[in-house]
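Handing you this structure, nothing more for now.
Removed from the display is one protein chain of the complex; every other protein chain stays in position.
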């Protein structure tokens, strides 16, 4: 158990960081949902707040009064146990509650939490509170990805802010790291917070493999494009091939060819591509096809976890070959909190690492992110293995 | 020709009225598009402005500088002759240009027009300018309907403003007006402005018919609902029956049953239904089924036009049995302006009258409105004939 | 009333003609439904039989035993009053009942009808029987169109039979027939059979117009194609333009360019196009765009009916500008028979004439055919007016 004082600091810090991400936005930017996977920023602000209201204050704070009776309906994401909710595709159709009211909601709940934390809390409540904090951190990453999408899909291509270094230069030599055959321990085995999907530390047998010390670069990826990677069906999964045909995909998301040169939209606006930086915003299908073209493959999540002490990581969420499945002995929590991870363990691929959008101290070597194989609005990349 | 001074007044009045409709809105309300037919208010503000910029200023004002190079792409609605544009379903995905910038755009263009009108203008330009003004008036009506939809489909059901009397009481006795068989003249035959689809005054032979002096009321419509109108397939067109099944339609749009009583959402918020007022927000399919149930029918647009001197109208756009087709001798104008009406003359039904949302002095006895038979977010109603 | 003997002859002749249309088919051809609008031939055979069983034998023949309890479910087309049925899109998913059983069903019902007609029948029953016979004749036309579609959309392009002259040469000079302004009587006014949608003879005022003495030819249509008719949006309705874009339409149905020359699939197989013959298998949208391109228009159904004594017709169903709407005083019959026509009087265009696929003595000057504006698997063409 961490002290309530530290918990309060962590909470307040997290609550504030979310709001600071939204600082550069115009009010209009808070409202729209240009893709089903992209939630309006004000929805993120409300949803992370609702989580604390629903799972902490409503249940545990004596005489707590809901900020608004209908907000559970508006801000519940997918918790069937909590009840009916705005369907996901409708989030961008709601002009109300307005941005100012959502901030009022945030501040009301933050203050109530602060007050609540001035007393003693049980270990069980602390656990849920920590989930709420880490849940909000996860949404900070989504929030940034969603803001980038909202601006990057606008025909005016407005910039967000300059301070994010989305494409740090990789200036090491590419090398293959050798990892020896044997039994490895996989899963969380530390003090501190982790999600239930990392628990159940267990043994995995790995065969000899090599993994690259660095991420695939924009330069490598341009070569793939120029050598016809997007038109050679032998490189693609059948589902991936259908996906690129139906969506007319010919480059990573946010790439534009301007006067013959590749550019990409970044949080600072449209920029010329930096060839040495790691490629970003690709789907699993593209990562797989690139690896096929290189005569290599993606690592499994177990290989990645075993090898990660030997390379730098954290700029890109890295697609792995692994499907998102429960570890041996995985058991989801009872009730609504149990819906957090378990019910998504099908039809998704695991990503490992973290990204330029991940909040500080949020990810760790055992962290498992997961998305459907065609999604690419997150800061995704790839590392080769063989 | 009207004087340039009067033209300027009419223009400025119209431009201002559009903005005054938006006064009660929050910034967030300007942005969303909760249905493909419902455009964001800021889009209406920009589109009506773009119309003047594209068809007047760009072509005829010497040295005119576009306010923004990309706004034609953002604010063109459907003019193929003008070029590519944001697809209609994407209007609600654009947070930028922001509301303030759209107002700047409006004021820039209004000022440029004012300056332009201080000189002499040709009759041809005057004609286009008048189309632009009446085009903006049409959008005022759409704007109000869209605002109502944006708020009325929000789970919080926020009110817009109190001053619109959407459901005026009908306190006359219902009577049947007899119209005698014979040849009638149909179409515009007046001085002043009209659209090209009203021109081509021509003769139509009408047989004896009767038409009601008033609109079908909420009370009548509740009876239709209660007697199973929505579940008797014999009353419906095949397409209408499919439509109510697939969309689970059981009452007019905006109707809610609260504690056993019918209410409707109005611009002033949720209200108990006023039985004597004219029913509103019904589709052509519903209007037709109601008439079948009553053993009556809808008038044709010709019957309506011939009979209209003998009854009051203007509270509801009234569905007619007529399909939207060209009058004899109809010819569309060359170029982009020709796209205004002609290309929509298929798959739509004609509505006659006007509504509580119609700007003052905008409609007239020969005015032809038109919508697809399933639409009902406009202030539509019905009048029986037999 | 016609004599029961003549009625029996007419019935038997009709029943037999349907079967003779199917003679050239392989068993496999009876089963498939390559488009929602194309029913499997065995379904036509069964449905026309079920019509007699349901509306005559079951109700009026004492002790009649259904051939099979489930056939009403299988062969009901759209009669809500009769009960549940196989959804339309599933007709081609049913391998059973097999072709032989469907023929057994036909013969059983034909024999029962014959026996039934050996006694006296009421005028009311005669009327329904006549509807049944004419209903089957309508299906003969659909049957042929559907067979052509089934074979013409097969990559092997198998021929059906040689005896149908689908593209008779037009060897008259094109001339414009002048029709004078005035009041014309429209609708059925004869002895013999007609559908309810032709009844209600009434007056229509027509203005002076001209109508062509012949149909638009393949040669004319090729010129339209070659001069870019399919890529000039100004010629098209907005809905028509969307339709040709989404379906990549660039020529009439069944046209193929082989080694640089236009060919079409006919019932006798692929053939080089005969330029003087009337164009066939075009949608209303194409007919309209062609007329726009020619600076002409389509006639209304009233103009067509008034002018038809002065030109030859019967090779093509001719698209008109009229929407399918009830005539003044139209009233549908009570019960299931009332579903025959009335419930389709929305979203469809009227066609007049008849076609090379129409059974002998089936059509007449007042006959109203109707289809959605995008359909073209019928033998449709166009005649210009101005």
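In order of appearance the chains are A, B and C, and numbering begins at 1 in each one.
Here is the rule we use: a contact is a pair of C-beta atoms (placed from the backbone, for glycine too) under 8 Å apart; a residue touches a chain by one contact, two chains touch by 3 or more.
Predicted model, so just to flag it, every value in this text is computed and none were measured.
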Shown chains that the omitted chain touches within the full complex: A, C
Candidate in contact with the missing chain, chosen from A:3, A:63, A:191 or A:234: A:234
Listed residues A:12, A:225, A:345 or A:375, member touching the removed chain: A:345
Residue numbers in chain C that touch the chain omitted from display: 26-34, 42, 70, 73-74, 86, 90, 92-99, 150-151, 153-156, 158
Sites on chain A contacted by the missing partner chain, in the whole complex: 78, 80-81, 183, 202-205, 207, 209, 233-234, 236-241, 284-285, 288, 297, 321-323, 325-326, 328-329, 338-339, 343-347, 373
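Note that only the chains that are shown with their structure count from here on.
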Starting at chain A, fewest touch steps before arriving at chain C: 2
Interface sides of chain B and chain C: same vs different residues, half threshold: same
Chain located farthest away, centre of chain B as origin (C-alpha): A
Inter-centroid spacing, chain C versus chain A (mean Cα positions, whole Å): 58
Distance from the mean Cα position of chain B to that of chain A, given in whole angstrom: 45
For chain B paired with chain C, centre-to-centre distance based on mean C-alpha positions, whole Å: 37
For chain C, residues contacting two or more additional chains: none
